[in-house]
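Every protein chain of the complex appears in place save one, which is left out.
Here is subunit A:
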Amino acid sequence: MPREELISPDGLRTDGRRPLEIRKVTCRMGILPRADGSCHLEMGNTIVLATVYGPRELSSRQSSCGIIRCEYSMASFASTDRRRGKRSDRNSVEMASSIKKTFENVLLTDLFPKSRVDIFIQVLQADGSERSAAINAVTIAMVNAGIPMKDLIVSCSAGYMENTTVMDLNHVEMITRGPQLTLAIYASTERMATAHLESKASFEIFENLIAIAKKGCLQMFDVMHSSIERYSLNLIASRDHIATFGSRA
């Protein structure tokens, strides 16, 4: 079987993107009325649903600042093998704890003592970069829930294959098991919040991966920012409408 070519002679990737191009990102906020914050994020064919509940009362344990709980799961239909989807497997536990720790530091938890915030992440379709998609979706869901944050966290992945560094990996590029990095940064200060490197990389490649992933994060931020803005403007507009409606009555 001939080895699949990841980058064509023209420099295009398997899904037709250029190396430094992220996939089409669409996000919808506030889609679940029961939750305090929710986000449905699509990064190409990767679809993630994040919901945030809270801050709500913490029953069992007293603490001086709010605590965060996180649960990550992958739907059993998310990928080609049906075995996945268990909530308690080590991958999911590790992913959840990494996301929890990321947001522990960015949320202003001392503003809501003796309470907790619950994050639920469900991957509906896995086509690479699930970790970044989950982090981005949680950020937007947090904004939707109106929980105070120091900064927005944005995430993007980068990988190295066939002497090229590419950003925002898809599933085909991920399973090649080359050096790949998932990076999450603070949008305004550009400081590193979370980083996760898989497969070994030399120091030079690693440095390169960080630079490219950072660029990807900033691209991602532009898209996320504009969709948050659009959503907020819609909200304001609808409030005006209600206000005028009320006064007329």
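We take it that contacts are C-beta pairs under 8 Å (C-beta built on N, C-alpha and C of every residue); 3 or more make two chains touch, one makes a residue touch a chain; residues count from 1.
Keep this in mind: contacts and distances are computed from a predicted model.
Note on the omitted subunit: UniProt lists it as "Exosome complex component RRP45", one of the names in "ASTRA-associated protein 1", "Exosome complex component RRP45", "phosphatidylinositol N-acetylglucosaminyltransferase" or "Sulfur carrier protein MOCS2A".
When the missing chain is restored to the complex, the residue among A:Ser8, A:Thr26, A:Ser76 or A:Asn91 that touches it is A:Asn91. Across A:Arg17, A:Lys114, A:His196 or A:His225, the single residue that touches the chain missing here is A:His196. The residue from A:Ile99, A:Ala158 or A:Met224 that touches the chain not shown here is A:Ile99.
In the full complex, subunit A contacts the hidden chain through residues 60-61, 63, 67, 88, 90-91, 93-94, 97-105, 177, 181, 185-186, 189-203, 206-207, 210, 214.
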